[in-house]
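Note that one protein chain is taken out, while the other chains of the complex remain in position.
Coming up: subunit A.
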């Protein structure tokens, strides 16, 4: 299982749909994608994790890195996730306090804070 990535622009938000496994091997691809988006001027990101089967701390690190990048431009990074096993990793690491986590892409796209 590899990592799949696709992006879509919804209003002023960019939705990144992630599928597959985010681990030490695949996380660099996600990092590249996020860096590229920010470099291209997309500062309001929604990362849709619904297709993610596996996430480890390397993936968390990449998401935190993405958040730091968009915040440098007064942007935002929101997550979409309903999977308990993925949410648990955010809870264990205390990152539920760092990332706004939404139940749907629609919700995340409309959210303002």
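Details
Definition applied: contacts are C-beta pairs under 8 Å (C-beta built on N, C-alpha and C of every residue); 3 or more make two chains touch, one makes a residue touch a chain; residues count from 1.
In the analysis below, contacts and distances are computed from a predicted model.
According to UniProt, the chain absent from the figure is "Anti-sigma regulatory factor (Ser/Thr protein kinase)", selected among "Isoquinoline 1-oxidoreductase, alpha subunit", "Anti-sigma regulatory factor (Ser/Thr protein kinase)", "MoaD/ThiS family protein" or "Malonate decarboxylase beta subunit". Mapped onto subunit A, contacts with the missing chain fall at residues 1, 21, 23-25, 31, 35, 54, 56-58, 60-62, 64-66, 68-69, 85, 89, 92-93.
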